[in-house]
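Encoded as structure tokens, here's the structure I'll be asking about.
What you see is the complex with one protein chain gone and the rest in place.
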């Protein structure tokens, strides 16, 4: 079934395995006439590239996006865009030892149960490498969002249990964790070094915001904007929880505290995270995702073989210590895809986006 | 677009407004030959009925489900089931004063922006009343789950900031909050009384579990089982966060701590919440939803009219103080719908569900 | 699966059996603010009503459309419209004799094979009665088409082997067969009387046209406008062939003869039927459907019981002698649904409909 497709008006379909010949995406519903280039896609891909910080794998993928359809003379034509990324640095030999062992925390066992066959090399289809296709698609989505001045930004508010305690927008690009708190970033770095030396790994929390989203997008009652965002984020392998606005703090407030009063200057607070009854209210969209630690660790773990025999595994491949900050760009891309889909959907209703206040 | 439909193989489409003539659901893809009756649907609906505890509205809806298609001689026929619930107790006069005022925390403003017209009576399409249709559909879904011995249970682990601190399965049905901790339940009751007297409202946290789900369901990479569950839960109006398994605790663990070792007796822990790489692993599916306080409160709040004039509103209608415990049954129903959809989808692959360990 | 849904941006989902409590339709994606009333739907339903000519059944269904959701104060709200028609004149006793016999030409045998259970009363879900729901939906679709001045008209060009040999637009509403040739209509009437007295039935050919369809609608490559029209028409029970434009005459022409030259006054001919490469070209959309004779006949026919025993059947129920002219309105409605869906879809591309020449 269509489980590798996402979106309705702006729909992406990804394909490819970690160690197959290529991964990629087909994008349907992209409006015609948008300026597109390999460089534009490349710029987004570079933001999720491995090897950029202490938490990253040393796998060196150039990740060159080949735009193989849907464009003409530098513009989108309205027909399906296919963007492919060849797998250049796939060393399959690193993985043959796990052909018959289920790695804890990975999809090895579940793919085995579901399909009865699995491409064990690098996690196959379950590899985080698939998210490169999402980022490529997100770069195209942003072309649709640009005329609305919609900006999407992500940053790290926790890593390995260390919280960022302040928000300095300038700090985000100045440390390898996209953390808005330079002091916290330093602690994160130390934590990573310690954990790395123990052959272990870490998780964290990423916040993603979208500014200038017009009020009125999102579709009752199942395709609510927050419902689609929740699916988008939870479909990223390492994500275990998704919050919108006040999120996990909402249950502790009373209605009076939680409700955002409407004023002539806009909403007086933003506990809703910019979404009411599944529809954007013009305020900032605020999303938080909780990222589990990378399951691939060199520290030995107990597990089973596919023959049901107890064994121990120590993962030797090249892996990140933490999905952050590479996952941040994936989250931004997924949010861009949801917003683009719903903006195009809104057009079918023939309603103009109106000034908010 | 198809925003009121959910599921692919087992697909529901809901319709109806709070104060229109009726609400209901069309169910497509239900296998033929299943025993069905009004009583069976009624039993599920009764579990989300209002007026059953101190937190509930006094609106008295008999909520009688009329099965108007898709059955013959007490069995499903494989054609679309339509189940309709007439709105009997809709007092529209209670709502005319809010025709031109945007209630904070509600979809009034966003529906206005999206559609340019809205049925303001009782929240119209955005009313929680729509969830009765989901519960009716969930009752049908459970017929598909029954042969697998799949059981779904929900309980309240927090309400108004009060946490349940132990788990007594017998307690759940012995207090009006479905709380597994009788002591906590008592505190919740007091908290509700206090807040009610202040004209305010409360939120809470619900945990939902599914037992005996076979390993192998869920569809890479966007229709992951957890992604679809996240969407299902977040599509419920009051939900602001969704967790799977360890959820918000996962980011604080290391990979070694978080990974669930496979043993000859099954997984040694269940931080994954029964889902790895988006596919069930045979362990318990564990979901938590964070429910915001009911936005309708009698305490006066600042807001705007649809003409952009500042005003104050005090909601007078009959409303719950807390969405819990009525939302619990909605969560169970949504989980049943997701599991049913994915079990039917799995059949297209021709794979047998295999014994887990 | 979603086999009872049709359309993507403007999507209908029908439900109901011939002799169940009701049939109906849920419409998703209808733009808000359109004026709607029961009378408007009724007017369309009246055009497919039985009992209006010599070819029609005497089943008397008032077919009153109840609009149960999606409207407020006489306008669509953008939320799902549910329109229900109660089955008032369902005499189930007429059908019990066929509970275990497969009627030739009907879906009895195939429903039995597909589902293992079937509602045999009046054909159940396979009854032409289901098309009333399509006509109700078509009436709503036409509200979307109205601002474009799109007009849809159907007429009968053959019945029982008698061809209409001229086109007199005024004649269409002056005879009970919607035939544009009064002389042919008289012959059709005689033919029907003869065949009726023999306990047999007839088929025919209907042509449907849509005028003022803007150029540019239809979606490459599978959702071509003509592909979706073909599906729409072939999904009507009695239809065995669908032609677009020159249709079955196209294979006998050369390219030079068949190609429609573009001139400053528009296309010099319309062999394309208004569709090139699956996209409307601004010319008239021309569709022809070939309708098989009604399978229910009183003339005895050989068949089998569901126990595999040879038997003879003579259908006693109230049935039309010919699906024409009642099917004409169904064809018009299906064309309206396809056009509406594609007009809304086109809006997602952000392109203006441009003047044609």
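Per-chain residue numbering starts at 1, and chain names A, B and C are given in the order in which the chains are listed.
The criterion applied here is as follows: a residue touches a chain if its C-beta (ideal position, glycine included) is under 8 Å from a C-beta of that chain, and two chains touch if they have at least 3 such contacts.
Worth saying up front: this structure is predicted, and the values here are computed from it rather than measured.
Considering the whole complex, the hidden chain is in touch with A, B, C. Listed residues C:37, C:96 or C:113: the one in touch with the omitted chain is C:113.
Touching residues on chain C toward the chain that is not drawn are 1-6, 8-9, 14, 102, 104-107, 109-111, 113-116, 125-126, 130, 158-161, 195, 198, 200-205, 215-224, 226-235, 237, 240-248, 250-264, 268, 271-273, 275-282, 290-297, 299, 301-304, 308, 310, 345-346, 348-349, 351, 353-354, 356-357. Chain A meets the missing chain through residues 1-5, 8-9, 11, 13-17, 20-24, 26, 28-29, 32-33, 66, 68-72, 75, 77-82, 84, 114-119, 124-125.
Although one chain is not drawn, its touching partners on chain B can still be listed: residues 8-10, 29, 31-32, 78-79, 220, 344-345, 347-351.
Definition applied: only the chains that are shown with their structure count from here on.
Remark: chain B and chain C have CA centroids separated by 39 Å (rounded to whole angstrom).
Those residues of chain C in touch with two or more other chains are numbered 8-9, 29, 32, 78-79.
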